[in-house]
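I have placed the structure first, in the form of structure tokens, so that the comments after it can refer back to it.
All protein chains but one are shown at their positions in the complex.
Chain nomenclature is as follows: A and B, assigned in order of appearance, with residue numbering initiated at 1 for each chain independently.
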Amino acid sequence: MQVHKYDVVIVGAGGAGMRAAIESGQRARTAVLTKLYPTRSHTGAAQGGMCAALANVEEDNWEWHTFDTVKGGDYLVDQDAAEVMAKEAIDAVLDLEKMGLPFNRTPEGKIDQRRFGGHTRDHGKAAVRRACYAADRTGHMILQTLYQNCVKHNVEFFNEYYVLDLITVEEDATKEDGTPYKQKRVAGVVSYDLASGEIHIFQAKSVVFASGGLGKIFKTTSNAHTLTGDGMAIAYRAGIPLEDMEFVQFHPTGLAGLGILLSEAARGEGGILRNSEGERFMERYAPTIKDLAPRDIVARSMANEVREGRGCGPNKDYVLLDLTHLEPEHIDAKLPDITEFARTYLGVEPYTEPVPVFPTCHYAMGGIPTNIKAEVLQDNETVVPGLYAAGEVACVSVHGSNRLGTNSLLDINVFGKRAGIYAAEYAQGAEFVELPEAPETFVVDQLQMLRDATGSERVGAIRAELQETMDANMQVFRSEETIKEALAKIGELKERYTQITVQDKGRRFNLDLLEAVELGFLLDMAEVMTVSALHRQESRGGHYREDFPDRDDENFMLHSMLYKDPEAETEGIQGIRFDTKPVVFTRYEPMERKY
Amino acid sequence: MATQANPEAVLPAQGIEAPRSGRIDPKYLRSRTSRSNFEMMAWVFMRVSGAALVVLIFVHLWVNLMVGDGIHQIDFSFVAGKWANPVWQFWDLTMLWLAMLHGTNGMRTIINDYAEKDSTRAWLKAILYLSAAVIIILGTMVIFTFEPCLTDEAGNLLEGVAPEFCHGV
Partner (left out) sequence: MSTATVENEPASTVDLGESGDGAGAIESFEVTLKVRRYDPERAEDAWWDEWTLTMYGTDRVLDALHKVKWEIDGSLTFRRSCAHGICGSDAMRINGRNRLACKTLLKDLDTSKPITVEAIKGLPIEKDLIVDMEPFFQSYREIMPFLINNSPAPTAERLQSPEDRERFDDTTKCILCAACTSSCPVFWTDGQYFGPAAIVNAHRFIFDSRDDAGDMRLEVLNDKEGVWRCRTTFNCTDACPRGIEVTKAIQEVKTAIITRSL
């Protein structure tokens, strides 16, 4: 075992992690721990664009962007955070351009912008050109540009180091009103070097979580195999609450059957959705902006078309994305990658044939609760000093119950930058928290247990069943019945998880062992997600309850907060404590959400 | 790096060094030798000499094989006759030098590409350069010191070998 000491340790090297590293690396001794090589992160899969009210091609301002974000999130957005994001979006884009990002350009040489779902002019009047883009590879360009700048600033990366535990200590403290409480403090992280199988402890003054989402809970997902909710699960196990976990975004246009993402830019550039009758069905669901309605609405409309028998294909289980009325040159210029996906994976030629698509699990709106300084909260208002989170793993909350397209690339840049700056500033004025006795014990025991286990269950089988049940019961349509079914299945799978066996007993590059650890994270997160979904008896944004089809602002205009607590019980599940947190309002009153 | 190695490693890879402890196998490390334009010049030379050789060689072949009596005219006196002309002397000298340097550089490239051990590479290159030097020097000497009017011990021209113009001397 080795112990390393750094001022700032960043967990994850995707967009948020590397954006934080660029800031923090110039201010404090920074280490980035990442379970993949940095350029493998899933930020690179983002396609369409990054919205900012630059007004390069038509009138726009960041206040409209704030409104769209709030409305898109079905008013569960913390409006102070949304304001910060929309306002700083402009600098975030310009920062990237100055770092070298090759945006597409207007004839005058400025950054070009295009339309995107849910982004409108003057509070919903019409679609607006707000998304800055680099063909349909915007995420790829952002990831490469950020990595390039990390190389420029000599950021120290620990590649293929899996962070498996967060080291915290608790101190007695009293609140302003005199009530005593336990103040958490962060001491560092425990990590596992994939190459050697060695444990490395990183002692740090600040820790930034930027480890991404948990899409692999579902079977049909646009997410990478490595997105297993590690950061959220680790924080949760360390007693940090998780916020709004019931809200998962299903992206409308995943390649049917595969889940591979086809960007919303396809519809931004004029693509339309059709059912088996050839009808442009979005005209019925969102008469004003039609195919460019927010993702939750489009995904639900698509699922509804299929449910009512207007699906296409031999099993009538998908709808079609029609690009055939667009010029092939236009498609090649603006959407080269996604048309190649259609050709490679489905053998469909998008110039002449419509592409089979169906909603695919895309993004977790919830996560580790933070404030607008990216500081992690241990309850509704208490900050954990030195602990930060940014990106998909965090819940600021700028996405509320449904994230608008492009706002994730914005989120990682705005709050990644903030996390990097504040984490470094904190580290400069703080002392190391002393490591507790043998902080690696939990991880070492867990790995040893998994390695020695001689059960009969296989990791792959349990994971597949988890994904099946989540797809069947927790997708775009949910009800008490389906959620409870999922919950029962998760309970059963958690039981079976204790009986697994890992075949690879080696130390070197033991991915078999790590997949078992990741399955543990997935199961924990699936349980939190379903409990949270069961509790929210309303329909809002990405969470649609067939038994409660309307939004209920009176009872549920609140963030869900779930804590790991062995003594508590929520919805019949032992070990989870449920609480709520008020939503921050500044200038927008909740209205009915129509497009 | 502020790293303390703990002698009692908890999970060391048994008997195997950690595959990556920040080190890179020396065979991938470039020696920081002084930068020069040699490789670029070599690369340009290959293209230029290649083009030049096409002209030189085809004219050479055409003059030798197609003009006049063709292949039947080639004998000692034909060669001697050509080399009496400074233009042909220069032509053949250029052809010799370009062909030898072009070929040698090509061989050098192949050795660089295929020899895996440094010592093998050095030996092969030494042999290559030596043989190239010998041929170039020999060839150059022949072109400039060539004696067309061969005589026997008595100082008479060798009949049937010496070209026509020797008789006029």
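Here, contacts are C-beta pairs under 8 Å (C-beta built on N, C-alpha and C of every residue); 3 or more make two chains touch, one makes a residue touch a chain.
Everything numeric in this text was worked out from a predicted model, so none of it was measured.
Among A:507, A:536 or A:551, the one in contact with the hidden chain is A:507. Among the residues A:53, A:320, A:398 or A:476, only A:320 touches the chain that is left out of the figure.
Although one chain is not drawn, the whole complex shows that of A:344, A:555 or A:574 it is A:344 that touches it.
If you put the hidden chain back, the residue from A:354, A:367, A:386 or A:541 that touches it is A:354. The omitted chain makes contact with subunit B at the following residues, 13-16, 19-20, 24-25, 27-31, 33, 35, 37-40, 42-44, 109, 112-116. One chain is missing from the display, and on subunit A it is touched by residues 36-37, 39-42, 44-45, 93-94, 97-100, 102-111, 114-115, 134-135, 137, 140-141, 144, 148-149, 151-152, 195, 224-226, 256-258, 260-261, 269-270, 272, 274, 276-280, 283, 312-314, 318, 320, 322, 325-327, 330, 334, 337, 341, 344-348, 352-354, 356, 458-461, 464, 502-504, 506-512.
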